[in-house]
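Missing here: one protein chain of the complex. Every other protein chain is in place.
Here the chain labels run A, B and C in written order, and each chain numbers its own residues starting at 1.
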Amino acid sequence: MTSLTKKGPSGWIVILGTIIVSALVIMTAIAPWIAPHDPAKTRVGPIREPPSPQFPMGTTHLGQDMLSRILCGGSIMLQVSTLSVLVCFLIGVPLGLFSSYVGGVFDRACSLVIDAVYAFPGLVIAIAISAMLGRGVVNMALSIAVVYIPSYFRVVRSQVLSIKELTYVEAARGIGAKWYTILFRYVFPNVIPSIVVVATINFADAILTAAGLTFIGLGVEIHIPDWGRDLTSGWQYLSSGAWWIIAFPGIMIILLALGFTLIGEGLSELLNPKLQR
Amino acid sequence: MEKIELSIIVLVLIGIIVSSATMIYVTTVVSNLSTLTDDVSTLTESVGNLTSTISDLALIMSEGFAEYAEKLAALTARLAAIEAGLAAKETLIVGTTDSVELTLDPAQAYDYFGWCILQQIGGTLVSVEPGSPTGADFLPDLAVNWSSNEDLDIWDFNLREGVTFSDGTEFNATHVKYSFDRAIALIPSIPEGAPAGLGYDAIINRTEVLGTYKVRFHLKISFSPFLGILASRSSTIVNPQYAPMAQVNYTAGDPRASTPVAFAGPYVLSKWNRVAGRDVEIKLDANPNYWDLASGYPRMEYIIFRFYSDAATLRLAIEAGDVDMAFRHITPTDVVDLEDNPNVKVWWGAGAFIQYFCFQTKRAPFNDTRVRIAVTAALNRTAVCETVFLGLSDPLYSIIPPGMLGHTEAFQKLGDANYTLTTTLLAQAGYDATNKLKFDLWYESSGHYPMSAEQALIYKEALEGSGVIEVTLKSADWAGYKKNRDDEIMDAYVYGWYPDYVDPDDYAFLYWASWIHTNYYNATQEALYDQARATTNTTLREELYAQIDEIAVQQCSVVPLYVSSAWAVTTPPIYGIYLDITQDMRYWLIYK
Amino acid sequence: MPLLEVGSLTIDYPTSRGAIRAVEDISFSLKKGETLGLAGESGSGKSTLGLSIIRLVPYPGVIVKGHIKIDETDILKLPEDEMRFIRGRKAAYIFQDPMTSLNPVKRIGAHFIELIRTHEPNTGKEEAFERTKTVVKNLGILSERINDYPHQFSGGMRQRIMIGLAIALNPDLVIADEPTTALDVIVQAKILDLLESLRKVYGMALILISHDLSIILERCDKIIIMYAGHMLEYATSIEMHRNPKHPYTQGLLQSIPNIELSDQKLVAIPGSPPDMLNPPKGCRFWPRCSYAKKICRVKEPPLIKVGRNHFVRCFLYGKKGVHVERNRKS
Partner (left out) sequence: MGLRSYIITRILLTIPTLLLLLSMVFLIMRVLPGDPVALHFEKKATPEQMESMRRALGLDKPLWTQYIEYLGGLVDIGYILEHGYPNLGKSMQTFEEVGGQIFSAFPATLELAFYSMIIASVIGILLGVISSKSYNSILDHLIRGVGTVTYAVPIFFLGIVFQLIFGVYLRWLPTGLRINPVVDPPATITGLYTIDSLLQGNLFKFFESLKALLLPSLTLGIILSGMFVRMTRTNMLETLRLDFVTAAKARGLKESTVTYGYALRNAFLPILTMMGLQFAILLGGAILTETTFSWPGLGRYIVDRINFRDYTAIQGAVVVFGLFVTLVSLVVDILYAYLDPRIRL
């Protein structure tokens, strides 16, 4: 951490992002103990009550306490994004490593498929897959993962292709190292920094995509508090001017996504030699 | 910052200011025009005025600032004149979020808005009297009087003479026979159409022409609600010239649909455009050949539908006065808000849409009647109606909605959130606070029913409030939901019903309807139902339906939840709106 | 009246880990038509110094002290608008790499026309075009080629163009920053000859920046030896050649190969340039200096006059200084 602060503004950006993300994670984790009401319980107050001392963030269209929902509502997004990043990582990275290392027809076929997915509006694919799999955290995470695997694949592949030709890898091959030794001992460590950057951006994107899927009506069940769902249901009461149902969850989503974006942006600047002056 | 950047920013800012100023100006001056610019052919004078207005506008721009105010005053005056002229022409602008699903062919149309348009442009033999509380008071339409035999399986109709279709074709008995023969003949090829849904082929044996203006229906069964079926949109009399026997027509893009000639109703369809399977433009013109012109119907010369795609936008439009009337769907929240708005008027009416709770009775836990009754007793209808529908729906304790023949309060017996009964019965079945009754409650998630998710949440809360039930909420979109229903994998689920014809006959059978897949069947109930269908004695029918309800309370296979109410919002002065139990909007009765 | 006068110029590059002093306390002056050589290893601050003369110290460098006067005007106090007219018209700059110094998406002619019309707005398009043709012809390039793009030219040709752009407005001063380093050896001499002949024709002053002392010795009147931002020695080129004082200068001269000396022993200076973030205390050169004494590590030596127009920054000279025998054999 201290070494980060020495790297100038980029280091600070990373720290800021980490603080935001960890604050939100902690908030979500302890929410069940600090939430004043059961977030799903209806009619704890009047319907669509504006922020008041009793309900600092107002109430929803079902009379649920907005504050409790804000406190608890991040868990779904965090779960979805973590899971999707994990899936992407576990599929995209080995696939990228293997495909680019092996090369040949396999590599070309993989690249073709991946490029086709990459060049396409990701949300369309996510929506289609999500509709196919049905609701739930895991299904949502999977449909998002499919969209972002290509990013990992491409980054890993381009890195491996350049690393593969480096002298020390050639040397390792020369002394008869096994392909998996070369891949995981020599190549993989060099790819990690780029993957970390992709992963943080993936986190932010996954959160936004999850919110988008919820907005289209493919979110989780109603009894689970979720910022995305509150934002969506608030939108349906837009014309009655209940801004608090829209504003608070929206800001929370932005904060969470922003946290990850900041980490990603800071890291990529730290790791991009082109921009170091 | 660089000069060029500054200048671009300044330019953009100026652009925004200028364009918004222009926009505000143009809107304020011309917004009154907007309601008037619709029909180029009939409103040539207003178009002429508009063009000169625009050229004046151009003139104003080129001329000095001094003449500006003067010109503007003249312009405003002229606009007022145009508006006055148009108001006299009687155009009703209706805002809606509805869209015709597919077609306006009576042999296939089976959606609310399709039927709504059909009702304005088509004629049926009889029609329900506007404002009828039960929906069982019939008025002559294309038929002037009718009679049936004792067994209720032969019905004779004397037709109105001198009626012509909008293209001038004379209406006679052959058209009636043709319409029903066609509807039944098309059932195999369009099984999803209304005649199939209503079971025309199971009811009507044949149609016989007794004379130029006399027609007889031979039914397969004794059927008292036959007039209700005849009043429905699927019994609209078609003009053979535009409705070939073996072919569905009247879809958008079909020139015949856009030609205002096909039917014999108060209006003709003069414009119908769709984009991506949704309506963008529908216009109705008064039918010059309408048989009841003498009585002053239709009262408005033109009906123009404006299509909004969400309720919020529709609400803003009616508040801004962009439309004369907003009908279907202003949300409950919005309509409650709008009641406080002095500039609009909210019209209330009875509803006929009901929702009901279904149990999968073929396996545990709901193969045990005690468990079903216990869960029914724990439901809280009032909470749903108050919280979700803001009091705009009413708790329903009988499958037949209030106002209709045979409505009872049978399920009141079990109460709402009657946890004593729940715990007692569940204790008998072996469930208690430590060994809770656990089941999945399913709801539809793609907006097919109103506020499904919110409803489900309240049901769950009420059920779990008993302390002995644990509910897992699950959902599927409409496609998946129906598949799950057919696959019988859902423990408990919420379903809805929209009547085809306003008669208890179209509701009572829901308790055991096989397509709901509850696997519940009760021969006694069906016998009572058949008996009620075969008599016109209302007291007897009422009693029979009450008995059906009684059995239903003991069995709890399908449990009624709530009945909707209907509302429309208008900008006054608009009169002649009847929101009765038929759910029909009769636009030809509306006037300003 | 000197054309250019630089006084105690100090330039810093602030970084997050402290400031790097790229140029420290450098003073010199240049008369019209004179040529000055700036020699030193890469990173010695000679390019920064060169760019500072047209006030284009690369980001994030800042001039913290000193003055630069061109024709008696302190350019450091000029507003940016007026500074623009110094650049190109009074003082022109020729960059090291001709391959990257031209706008790849602009035609050659357009570069010239743009330059001429920027500084002389009254010039018509036709006239600018004619002038471009003349300049290009003087460079030894076919005038038809002015409609070509930079990538269609070779490196030598492009450097000719850069020189052409530098002299097009007949400036009083041309700063050539390693003008030949990126070029083939054969082309190098041609380019320098072209530069010299044009300089003579137009009577311009020239500052030639190079890491190659031999080129500077050959073509300049005066020479400044730079090391880690400091001016270590300043002398006329004859004096420098004949009588180099500073151990660093001596080392540089020894590392120049001389074809005429068949038995020449090329000696490299041991060690490497210092880390500019933590420069050595005292004399910057002491870690590499074979004559370093205790005082060199503690105190910074002052600039001492050791002859007419000859200054050196070393404790070996002056009151406490010891004369060092010239090692060079020639």
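The criterion applied here is as follows: contacts are C-beta pairs under 8 Å (C-beta built on N, C-alpha and C of every residue); 3 or more make two chains touch, one makes a residue touch a chain.
None of these values were measured; they are calculated from a predicted model.
Within the entire complex, contacts from the absent chain reach the displayed chains A, B, C.
Screening C:Glu114, C:Asp212 or C:Glu300 for touch with the missing chain picks out C:Glu114. Although one chain is not drawn, the whole complex shows that of C:His151, C:Arg242 or C:Lys281 it is C:His151 that touches it. In the complete complex, the residue from B:Ile93, B:Ile184, B:Ala231 or B:Leu528 that touches the missing chain is B:Ile93. Interface note for the absent chain: among C:Ile26, C:Ala128 or C:Met162, the touching residue is C:Met162. From the options B:Leu210, B:Ala433 or B:Ala479, the residue with contact to the unseen chain in the full assembly is B:Ala479. Considering the whole complex, the residue from B:Thr313, B:Asn522 or B:Thr535 that touches the absent chain is B:Thr313. Residue-level contact of chain A with the missing chain is found at 9, 112-113, 115-124, 127-129, 131-132, 134, 204, 208, 211-212, 215-217, 231, 234-235, 238-239, 241, 243, 246-247, 250, 253-255, 257-258, 260-262, 265, 274-275, 277.
For chain C, the list of residues touching the undisplayed chain reads 51, 54, 56, 58-60, 80, 84-89, 92-93, 95-97, 100-106, 114-115, 118-119, 149, 151, 162, 165. In the full complex, chain B touches the omitted chain through residues 1-5, 8-9, 12, 19-20, 22-24, 26-27, 30, 33-35, 37-38, 50, 54, 57, 93, 95, 101-102, 110, 188-189, 191-192, 196-197, 251-253, 274-278, 280-281, 306-310, 312-313, 316-317, 320, 322-323, 446-447, 477-480, 482-483, 486, 513-515.
Note that only the chains that are shown with their structure count from here on.
Spacing of chain A relative to chain C, judged by their CA centroids, is 53 angstrom. Interface residues of chain A facing chain B in the complex, by the touch rule stated above, are 40-43, 47-48, 61-63, 131, 134-135, 217, 221-223, 235-240. Listing the residues of chain B that touch chain A in their complex gives 310-313, 315-316, 331, 333-334, 337, 383, 387-388, 390, 445-447, 453-454, 456-458, 460-461, 473-477, 480.
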